[in-house]
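Removed from the display is one protein chain of the complex; every other protein chain stays in position.
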Amino acid sequence: MSVPYRIEASTGLPADGRGTQLRASEKIPIIARPFVSDRAKKTLDIVEKFVEEECIPADPIYAQQVGSGVVTRFSARPPIMDDLKKRARELGLWNMFLPKNHFKEGAGFSNLEYGLMAEYLGKSHTASEATNCAAPDTGNMEVFAKYGTQEQKDKWLKPLLAGEIRSAFLMTEPDVASSDATNIGLRMHKEGNEWVLNGSKWWSSGAGDPRCKIYIVMGKSDPNNASVYKQQSVIFVPAETPGITIKRMLSVYGFDDAPHGHGHLIFDNVRVPASSMCLGEGRGFEVIQGRLGPGRIHHAMRSIGAAEKALEYMLARLNDPAKKPFGKQLHEHGVMLERVATSRVEIDAGRLQVLNAALMIDSKDAKFALKEIAEAKVFVPKVALEVIDRAIQAYGGAGVSQDTPLANMWAHGRTMRIVDGPDEVHLIQLGRNENKRGKWLLEKIEWQKKRSEELAKSYGFEKRDILQLDRQHSKAKL
Amino acid sequence: MSVPYRIEASTGLPADGRGTQLRASEKIPIIARPFVSDRAKKTLDIVEKFVEEECIPADPIYAQQVGSGVVTRFSARPPIMDDLKKRARELGLWNMFLPKNHFKEGAGFSNLEYGLMAEYLGKSHTASEATNCAAPDTGNMEVFAKYGTQEQKDKWLKPLLAGEIRSAFLMTEPDVASSDATNIGLRMHKEGNEWVLNGSKWWSSGAGDPRCKIYIVMGKSDPNNASVYKQQSVIFVPAETPGITIKRMLSVYGFDDAPHGHGHLIFDNVRVPASSMCLGEGRGFEVIQGRLGPGRIHHAMRSIGAAEKALEYMLARLNDPAKKPFGKQLHEHGVMLERVATSRVEIDAGRLQVLNAALMIDSKDAKFALKEIAEAKVFVPKVALEVIDRAIQAYGGAGVSQDTPLANMWAHGRTMRIVDGPDEVHLIQLGRNENKRGKWLLEKIEWQKKRSEELAKSYGFEKRDILQLDRQHSKAKL
Amino acid sequence: MSVPYRIEASTGLPADGRGTQLRASEKIPIIARPFVSDRAKKTLDIVEKFVEEECIPADPIYAQQVGSGVVTRFSARPPIMDDLKKRARELGLWNMFLPKNHFKEGAGFSNLEYGLMAEYLGKSHTASEATNCAAPDTGNMEVFAKYGTQEQKDKWLKPLLAGEIRSAFLMTEPDVASSDATNIGLRMHKEGNEWVLNGSKWWSSGAGDPRCKIYIVMGKSDPNNASVYKQQSVIFVPAETPGITIKRMLSVYGFDDAPHGHGHLIFDNVRVPASSMCLGEGRGFEVIQGRLGPGRIHHAMRSIGAAEKALEYMLARLNDPAKKPFGKQLHEHGVMLERVATSRVEIDAGRLQVLNAALMIDSKDAKFALKEIAEAKVFVPKVALEVIDRAIQAYGGAGVSQDTPLANMWAHGRTMRIVDGPDEVHLIQLGRNENKRGKWLLEKIEWQKKRSEELAKSYGFEKRDILQLDRQHSKAKL
Partner (left out) sequence: MSVPYRIEASTGLPADGRGTQLRASEKIPIIARPFVSDRAKKTLDIVEKFVEEECIPADPIYAQQVGSGVVTRFSARPPIMDDLKKRARELGLWNMFLPKNHFKEGAGFSNLEYGLMAEYLGKSHTASEATNCAAPDTGNMEVFAKYGTQEQKDKWLKPLLAGEIRSAFLMTEPDVASSDATNIGLRMHKEGNEWVLNGSKWWSSGAGDPRCKIYIVMGKSDPNNASVYKQQSVIFVPAETPGITIKRMLSVYGFDDAPHGHGHLIFDNVRVPASSMCLGEGRGFEVIQGRLGPGRIHHAMRSIGAAEKALEYMLARLNDPAKKPFGKQLHEHGVMLERVATSRVEIDAGRLQVLNAALMIDSKDAKFALKEIAEAKVFVPKVALEVIDRAIQAYGGAGVSQDTPLANMWAHGRTMRIVDGPDEVHLIQLGRNENKRGKWLLEKIEWQKKRSEELAKSYGFEKRDILQLDRQHSKAKL
């Protein structure tokens, strides 16, 4: 089957007289355009076309190739993924996520440029991995590229960049409130020239995949250090190291996300050479802070794409001639159109927020963009969940079932309010930061009030309340 | 009293070791910076200083000079406004709103640049008028500059640009649903060389001010025209024309907004020369569509400023050492900090939306920016109202009373969801526009499904539902 | 003018074939009916008729008779109020609020029965006072009846019950976080046989009325008492006592609520005899806890009435043939009907909550009903504000102006989230109370999990995770 001209002409309105449809590069918000190179625009359009024409149709094939049964699913290697990867490399869509100003290994785009592409990747289950831009490998590759020794890079970064192996980042633990990373407690102690690891990790995303070969593990190497920010270290641990057991996988609203999945792992006297340490003993916080920023933005940008896809599905449903409750198609029901409009408004606000945050990272680094990243991290998943939920409601039963990708997208989106720090943690940090200027604002307002009183005097009167009364009953009586 | 160094050093964090405070020009979102000239940045900082140090302290003085009693209040001319205007001109802060690419008469800034300034103007009741950037004069001046004859410009635009007179835009009517402008029905008929106007108008904002000298009036001049968009005309009517009565003023919640106010006017055989017509008979829709776009963005930008001011008040309250419910200052209550953070996230999203919309106008015109303007028109007032309401709740009784500007700001903000078209109208238009691609999306999704089936075959299997059963009880029985 | 039969036949649907309209007594939620006596039902219908036919039409007359100018307005005694009171007494509608099981002085209804009546009173500005059921007199009369000496009763309760004087309850203070009553700090010290009061109070509602003759004042009489709950006393202070100044009145979103109003009072060496003490020195908390419960329910019930009135206004607007945006009357726009329906759902839920809380008070006392009162206190004003706001939006400009009672109702409703303790205080108390069973629930859930494991064994298997994997890469390699 040949690709229809309408898709060929890129997504959007059909060429039926109502105007040609805009390509992805033409839909970049005007305020972001100066930051997008011509090369990035061209790539963006190829990304869109690849996603819409090749990845989205591949999504259900991938799902079917994963098979059934827990063991089968978590040892699956769906052939279509290898084919998509090959195709992506042919199209020049590979490792776009590695920002050009920080890493020479990537495809040479900025965070903002990649952000625009990630939106489209977020519309398909397979697209991110097909272009080697899938979490957690992206962040992990950044860790290797930024903090790895040459030896570590050769051994792990190289095959990761080539898409030959996968990786996992082991931070979260089942037994503590690991949203506060100072609580992370997997024990690391040194014996001779080895580190010995004991403890458990969960939400080790990607650990289910048999191709996952390397774990980046955060643990507590110095529990007595006076600074709670220096008690932890990050260390590289090959997945095959004896003593590691993937006890089980975790589900997300009934979805197992196989083969990738979210592992619950046990570390029982796991030994790695001292040279496996990342950056240096006690520098775990430095590593995770360097790692998490861009990842949050990638998640947010893909969430924008998910929201756009949900809106597309909703619009399709609204125009399905078979669905006519109470004699009118759904798009003739004002309630539905208002939800579409609200979704449009919110998605567009979220996109601007993400692009602005990406630009802050581009201009310096993730730490510099702390506020902007946190804002997008909180705002975008909330918007995406609402948009997806509206689409689900428009579909009714079909919305919650396997017949649309909506339920799966919602479940995935729901985790976005938890991973990389739950909303509450980001909000409390934003709130505290904002609060720093509180005392000064109190003084400023006081100063302005005093200035008003002076002004009144300069006009020859006293400042007086609009409802001044100065009434004394007792005097009135006299 | 001399201005304290902290204010001098511009608003924000005090120079107390936590770092110097950022000026307005330094707080421009990174994504908007390339669009702001050095001159605009400099002006922006002067605007901020003028507003914080001169206008905000002047606000209560202005209120007091308006006096009491309906008649007094609506004939007031508070002396401090003239002083502020003089001061603003000295500082070069005058007519910043007239966009440079469309009008030669203004201060030479773009809509985006003015947008940044308008945010600060929105923090004070007096600042917009003091800089001759107050609605509805701004939009009205645009009408004169864009559509006026030389004579009309000389007579009305000149004194308006000079801040000598004020103006009103008479569109809304009490007896119809004028949110749909085709319903506007003030009768206009021609007698000889005159137009004769009969009917009533309300929400004629600014009509209360004795300095308001010119009305721009929309009426129905051709009720039988086949096109409902050609039945109306816009005409210039001097306020002193016999037959016009300001019957009463309208309150907003309990505020009368004197002397400016919102008038309910009666037109009883009001006669103006035929030369008073704006643009041409039957071209009323053209005029109002050209007028409303930038005005909506101005409103939105000032609303961002109001929200920022409310947040400042909230932060001041949270740090008031006298307010310690249950043994902790308010900023120690996590619930309060979370609200601060949420406000920060939403305000910042709203600002980006407004700036992006302003840039769309700059790049071409308001019609081109229809979607972006509508988005900001809906999103920003909602955010501002929520932020202000949170601040009010933090203040308790003080919040709803005259002791903070919050209640007044809320009441004004509430009208923003109604003026220039209620939310519902903008949402339905956004929804309809989005819906245009619905049919095509339905086709696209169908195409993707068929492509999936082809792909399955190419891998040698049939696409199969994940919960396929194909169970027949009757066969099972056999 | 004679009352039209439709009103005569009581409010609701017209007798036009669509069925006769239900009277108030017929609209009592079925679950509440067994608790309403026939006498109360009869009275309820009279209340409804009185409110709809006499009080609501009187509301604007009352407003006009209050006059203009601060001093005038706060010394007004609108004649229509005296007429309404006379009429109410004729109809037997007087002091319905004093619950029969606690006080012999009232009209002999339960809190639940009065709750139903209060809903209708809440639809008119004048109805509560006209029936001598207005706050703060209601709660104050309860204080006198419950804690007053015979002398105090004779002097103050008698004229209050007769509606001859009014009263105020002086608790809130401008300088502390008085939402936490332990912070209340008006100084009370004993000199000889007198208490001397110094300090300031605000939000002294009703203090503006010249007929307000008695203040019930909370102050700090024993600042060093080890128990923060025994430092305060409540004392009766005649309004005419020398040393008291009503400095000014407070506005609520621009409304001054004259002549009633909300006073800001200064106490400067105010001396009252020791016999003025209420209940006993140091027993202030007892008094206010006994007072606040029913008052919160009265407020909530009147808020239900306000919400119902707003919904009536909204429905009227939706059926106004003059209002046809985009060719359809407002009731033909699905968005509007959905808002009507949502309002109906929420109001009805709120009513049940209030009635249930009233019944808890009836069954014992307000302390017993702490949880139920707090729930209604938080839920109902939120609902009422949303319903009123939806009605305002349906009216557009008319909604925010003096042309409907909606804006005033909203402003009043907004204070309901603040007075008698802001939402946050009630929620934190509800939350803490709920949290008391937290540890036990943790144990219960653990017990249930262990029981599951035992059960599994009894069925011959081990409990196993649905995604158990127990995979070891290192072993797999071998």
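The letters A, B and C name the chains in turn, as written, and every chain counts its residues from 1.
In this text, a contact is a pair of C-beta atoms (placed from the backbone, for glycine too) under 8 Å apart; a residue touches a chain by one contact, two chains touch by 3 or more.
Quick caveat: nothing in here was measured; it's all calculated off a predicted structure.
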Candidate in contact with the missing chain, chosen from C:A24, C:L44 or C:A58:
C:A58
Among C:P29, C:G69 or C:P223, choose the residue that contacts the chain missing from this document, as touch is defined above.
C:P29
Chain C residues touching the omitted chain (full complex)
1, 4, 6-7, 11-14, 18, 21, 29-32, 34-35, 52-53, 56-61, 63-65, 68, 79-80, 311-313, 315-316, 318-320, 331, 334, 336-342, 344-346, 348-350, 352-353, 355-356, 359-360, 363, 372, 375, 378-379, 402, 424, 426-432, 434-445, 447-452, 454-456, 459, 461, 463-467
If the hidden chain were put back, which residues of chain B would touch it?
70-71, 74, 208, 239-251, 256, 261, 263, 333-335, 338, 465-474, 477
Identify the residues of chain A touching the omitted chain, counting contacts across the whole complex.
68-70, 172, 174-177, 179-180, 183, 202-203, 250-256, 262, 322-326, 330, 333, 335, 392-393, 396-403, 407-408, 410-411, 414-415, 417-419, 422-425, 428
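In this text, only the chains that are shown with their structure count from here on.
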Rounded to a whole Å, what is the gap between the Cα centroids of chain A and chain B?
33
Centre distance in Å when chain A and chain C are each reduced to the mean of their C-alpha atoms
46
I'd like the Å distance between the centres of chain B and chain C, where a centre is the mean of that chain's Cα atoms.
36
Which residue numbers or ranges of chain A touch two or more of the other chains?
334, 338, 465-467
